[in-house]
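Note that this complex is displayed minus one protein chain, with the remaining chains in position.
Chains: A and B, in written order; residue numbering restarts at 1 for each.
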Amino acid sequence: MASTIRVRATANGDITEVQALIQHPMDSGFVKDAKGEFIPPHFIQELTFEHNGKPVFVADWGAAVSKDPYVKFAFKGGKKGDDLKISWIDNKGATDITTAKIQ
Amino acid sequence: MNITESGFSATRRLVLKGTGLVALIGLGAVPFCVSPALAAANDKYPEDAFRQKSEADAIKALYGKTAEPSDKVKMDAPEIAENGAVVPIAVTTTLSDVTSISFLVAENPNALAASYRIPQGTVPAVANRLKMAKTTNVTCIVEAGGKLYSATREVKVTVGGCGG
Partner (left out) sequence: MKPRFAIRLASAMFALSLVAMPVFTITARAADKIDPEADKKAFQKFFTEKFPKLKPEDFVNGPYSMNEDLHKQWEEKEQFPPYEFSLEAGKEMFSRPFKNGKSYADCFPNQGIGIRQNYPYFDEKEGKVITLELALNRCREANGEAPFSYLKDEMAALTAYMAFTSRGKPFDIKIPNDPRALEAYQKGKEYFYTRRGQLNFSCATCHVQSPGERIRAEVLAPALGILNAMPIYRSEWSGMGTTSRRFTTCNSQIRGVPLTPQDDEYRNLEYYLSYVSNGMPISGPGARP
């Protein structure tokens, strides 16, 4: 199955800019379905970006983050060709991991 | 079982041992469930803060201190959200020694929306997309040099009409 994580990491001099879009329903638990029952909460809780084995950015998310969540940040010390490892875990214990190359 | 300084850690250990699972589910209010999976996986996910209703309680649970407004925290948020389900909010700051950035939506059922850990070497700026239940203040907290700074903006959220 294809990864849920889409990443764009671009090195600009010393700074690497990272954008990620993740396919995930991010159900808050507050929305009812067609039958009138609450759709249970189902959302990513932690999203980690690692470079050279160290976390460069960690997101702690609640249910108020939008569906198919997006995040953008930047860090120093990366260069073109380096690997960036991205992983997430959601409230049901599901996980996904991917590695992207810095362009 | 040892009593630790923080009751929260003791709860996590219960989960890890499996015996406390039932108790936790009893505590967690439906529909917003407690997250046994992550509690087991990672020590630092601030479950408690995410469960708080008010901004003040969430900030207290997350940081244990209060924030002072600062014009060195610059928020980028729309005046009227295109749609409350996807509101692009971003922040940049000129403060140094930033260790954490958080976003709170005052009148969401639980005020804390997202919290980001900023290791050294990471630029203190984040852009994300949040859900807003209605027109209210969005607050950004920046933890820098051990102190908390904040910026707030009101974002209007309307109910969609017939579409464009």
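Here is the rule we use: a contact is a pair of C-beta atoms (placed from the backbone, for glycine too) under 8 Å apart; a residue touches a chain by one contact, two chains touch by 3 or more.
On a predicted model such as this, the values are computed, not experimentally measured, just so you know.
With the whole complex as reference, residues 78-83, 85-88, 90, 127, 129, 158-164 of subunit B touch the missing chain.
Of the residues in subunit A, those that touch the hidden partner chain are 2, 6, 8, 19-21, 23, 67-68, 70, 72.
Following the convention adopted for this analysis, only the chains that are shown with their structure count from here on.
For this pair, subunit A with subunit B, the centres built from the Cα atoms lie 16 Å apart.
Residue ranges on subunit A touching subunit B, taken from their complex, read 15, 28-30, 38, 40-41, 45-46, 54-67, 69-77, 89-93. If you check the complex, the residues on subunit B that touch subunit A are 30-33, 35-38, 41-42, 44-46, 50, 85-87, 90, 105, 108-110, 112-119, 121-123, 125-132.
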